[in-house]
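A protein chain is absent from this complex, but the other protein chains hold their places.
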Amino acid sequence: MAQDSTTILTMTGISKAFPGVQALSDVDFALRQGEIHALMGENGAGKSTLIKVLTGVERPDTGVIMLDGREIQAKSPLQAQAQGISTVYQEINLCPNLSVAENILLGREPRRLGGIDWHALNKRAAEILRRLEVEIDVSQSVGMYPVAIQQMVAISRALDVSAKALILDEPTSSLSAHETDKLFAVMEKLKSEGLGIIFVTHFLDQVYRVTDRITVLRNGKLVGTYPTAELSRVELVAHMIGRELSDLEAVGRYKTRVVEHDHAARVVEARDFGRIGGMKPFDLDLYAGEVVGMAGLLGSGRTETANLLFGVDQPDSGNLTVEGKKVTHHAPLQSIHMGMGYCPEDRKADGIVGDLTVRENIILALQASQGWFQYINPAKQYAIADKYIELLDISTPTADQLIKNLSGGNQQKVILARWLATEPEILILDEPTRGIDVGVKAEIQKLVLTLAQEGKTCVFISSELDEVLRTSHRVLVLRDQEIVAELGMDDLNEQTIMQIIAGDTHDEPL
Amino acid sequence: MTSLSRGWERIRNAGLFWPLAALALVMLFNLIFTPNFFRLEIKNGHLFGSLIDILNRGAPLMLMAIGMTLVIATAGVDLSVGAVAAICAATATVLVGNVTGATNMPLWEVIPITLGVALLCGLWNGLLVSRARIEPMVATLVLMVAGRGIAQLITGGQIITVYYERFFYFGAGYLLGLPFTLFIVAGVMLFAWLMTRRTAIGLFIESVGTNASASFYSGINEKNVKLLAYVFCAFCAGIAGIIISSNVKSADANNVGLYMELDAILSVVIGGTLMSGGRFSLAGSVVGALLIQSVTTTIYAFGVPPEVVLVVKAVVVLFVVLLYSQPVKVALDKLSRRRGVRA
Partner (left out) sequence: MKRTPHIDRKYLPLMVTIALFIGLYLYGMVQYRGFSSPQVFYNLLIDNAFLIITSIGMTFVILAGGIDLSVGAMIAFTTVLSAYMLENLGLSPILVIPGVLLFGVLFGATMGAIIHFFKVQPFIVTLAGMFFARGMCFVISTDAITISDPFYRAVALYRIPVFGTGFISINVVIVLIVLLAALYLAHLTRFGRTVYAIGGNEQSALLMGLPVARTKILVYMLNGFCSALAGVVFSIYMLSGYGLYTNGLELEAIASVVIGGTMLTGGVGYVIGTVFGVLIQGLIQTIIMFQGTLNSWWTKIVVGLLTLVFIGLQSAFNSPRFIRRAEARAIRAEADPALEAAK
């Protein structure tokens, strides 16, 4: 990696493994003084692990971090902060119940006569905020202010600790366009004062608006660091998604047939269906026997669409018809009764029930759909569990193993089994192959195609484009909470999709 | 991992191991130090002895522990069981009335009405927790505070004494030579076991207690599962209240079930159900309750002031809690793993 006099922070050869996952392998990263440096990558690319290593939340297995020519080894975020690396997290780590002034200065508050000098405290906090052109009543609780202000307060606190490098982790994800503008103005100002800023985001527009350089990670490896002006959007998306423009292949040969969309086979019909803050109102039709892929970057509305369809989130507008019946009560149980199944994106938080056995996890949704009193007796439970353990080749010593003791891939198979056991007509899979080794990935993709062949409908959401292409008969491309394009079998190729994702069709890179 | 460490793991993970071991220890202590502890006599066709005494006196606690188990398994807690017992004791005694040898209302009406009151209490707690989304400890605290006032309201602030023989049967009667309370406990236990293990309710409770979000995604109605747990818990507390008032032939709104919520929680924790919810063991909780009662009885047998039992309880709570605590668990795991590596 190019070293020059203005480089303030370098990370060299950083590797970090978690049980079962190599989160980072041999990653290099350098931050210059007075630059805004975007860190990009899809889920699981290793961005957050890299940030955690840098801020002392995680210790790297190998690698060296140098700040100002000195090697640093932060054991905690606190130490990292003391050494000059400050972070503003997406969830904004403030105490919402304390005043703005306290949040900025607590721990080094001015004192007078053996007590906190509130007058001086408020005055100093107001001065610090004024530097960021924020004028608010600093004696009010932080929780009462909008997120944008909270962000500024968090940045103020970070800056006051003599920061050399500032990490902004997804700072704009809950800001309005106007608030984002304000934030960017502040970032530019800090940059001109010589601060190095690492900007983690998934909004391409913003990357091109404020950043000087871009570092892309994929699957825990460094793809490269590029000057923003020299990297086109399509190239960036290609780097993130992992398909080089040069090895684009003709797609379509994976599928054996084209699905005829005759009217009778339409199983899902969404009209003007949407939720404020999730997905803008959309129309969607799903047909029997097809796999519909959903492509788009993180935050584009992929998961939000799935949550809406399955009734996890309540819609604000529009209506949904499943198998000819209008959905009146949006809740997972109702969706199951209507023949739907849903493997959520976050396997740990929303998928597995860790302390239950594989068998119990498999029959959970089936049992829920049958109600409290139609108990599936143990013999039948074992029969169902064993059937799917064999069918999906789940590697577990017995059906009575606790699911939390299984590997990620096998846990995912159990969740799939849970839904297959309900014999759904429509199966929504959100990132079903994330963090899973290649062999299992292929199995899951094959399974999806088999289900379609049997006449079921699958919605396949993935950030890996080749996977979406390999399995889908039709691909919906999402961007900024909208379905921006629908591509049939004939139009399916990676370049088109990437261009649409990048918003390149009407907006050339800088 | 070696067979040694895996064996150790299996023993530690076997739900009933620790509570039964502790109970055995108390029994062993009594075998050596308490004369006649294990002697059973038959007087008037009824079985008497310390063991029977433990079972009989422990009945209300066992009942509460059974109900509390389900609540704790949903990752909640019910602080109001003592107060609910007091309300039900008050209701039952007031309905029976203090007429010598007679009752104001036939028992077949008194009991359902009293249990109905218990169900209402449970419904109140359950709705606060599941619908109003108030933290369980806070939500049930309300009834814990107000409940004793309500009980006093029902008794008019008096200690109501009853003189109706047949009412005493619940707490002091004998059936087939055994205390009738045992049959009540067995009945409730059987009901709870059938409800949780022969319907899907047990699975749903464990699922909700382990991961409420994943349960919701799987179509489980998490709110109703919680509601049911609180209603059942209050139901058990209600029966306990009837037994207590029947046993002491009166109801003192201030003292019926006092501190029993804490004993019940303790029984559940000793029985191997974690306060964080999830897997539960009804049998474990009953053994936990018996352990507490045996310790109490043993201490009584030594003529120590009964309140000193509390000190012993404190030590037991602390021991159990530390044993199950995260840092200790991690340390134990590390220890067994290291042993595994060396072997």
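In this document, chain identifiers A and B correspond to the written order of the chains, with residue numbering beginning at 1 in each.
Convention: a contact is a pair of C-beta atoms (placed from the backbone, for glycine too) under 8 Å apart; a residue touches a chain by one contact, two chains touch by 3 or more.
Source: prediction; values computed, not measured.
Chemist: Looking at the whole complex, which of B:Met144, B:Met189 or B:Ala289 touches the chain that is not displayed?
Modeler: B:Met144
Chemist: Any idea which of B:Leu16, B:Leu51 or B:Ile134 touches the chain not displayed?
Modeler: In the complete complex, the chain left out is touched by residue B:Ile134.
Chemist: In the complete complex, the non-displayed chain touches which residues of chain B?
Modeler: Against the missing chain, chain B presents residues 77, 132, 134-135, 137-139, 141-153, 156-157, 211, 213, 253, 258, 262, 265-266, 269, 275, 305, 307-315, 317-318, 321-322, 325-328.
Chemist: Across the whole complex, list the residues on chain A that are touched by the chain not included here.
Modeler: Where chain A meets the chain not shown: residues 18-20, 77-78, 81, 91, 93-98, 102, 106-107, 109, 114-116, 133-137, 140-141, 143-149, 152, 157, 182, 346, 348-349, 354, 404-405, 407-408.
Here is the rule we go by: only the chains that are shown with their structure count from here on.
Chemist: With touch defined as at the start, can you tell me which chain B residues reach chain A in the complex?
Modeler: For this pair, the touching residues of chain B are 198-201, 203-204, 206-207, 210-211, 213-221, 278-279.
Chemist: Using the touch definition from the top, list the residues of chain A that touch chain B in their complex.
Modeler: Residue list for chain A touching chain B: 310, 312, 332-333, 335-336, 342, 344, 349-356, 360, 364-365, 367-376, 418.
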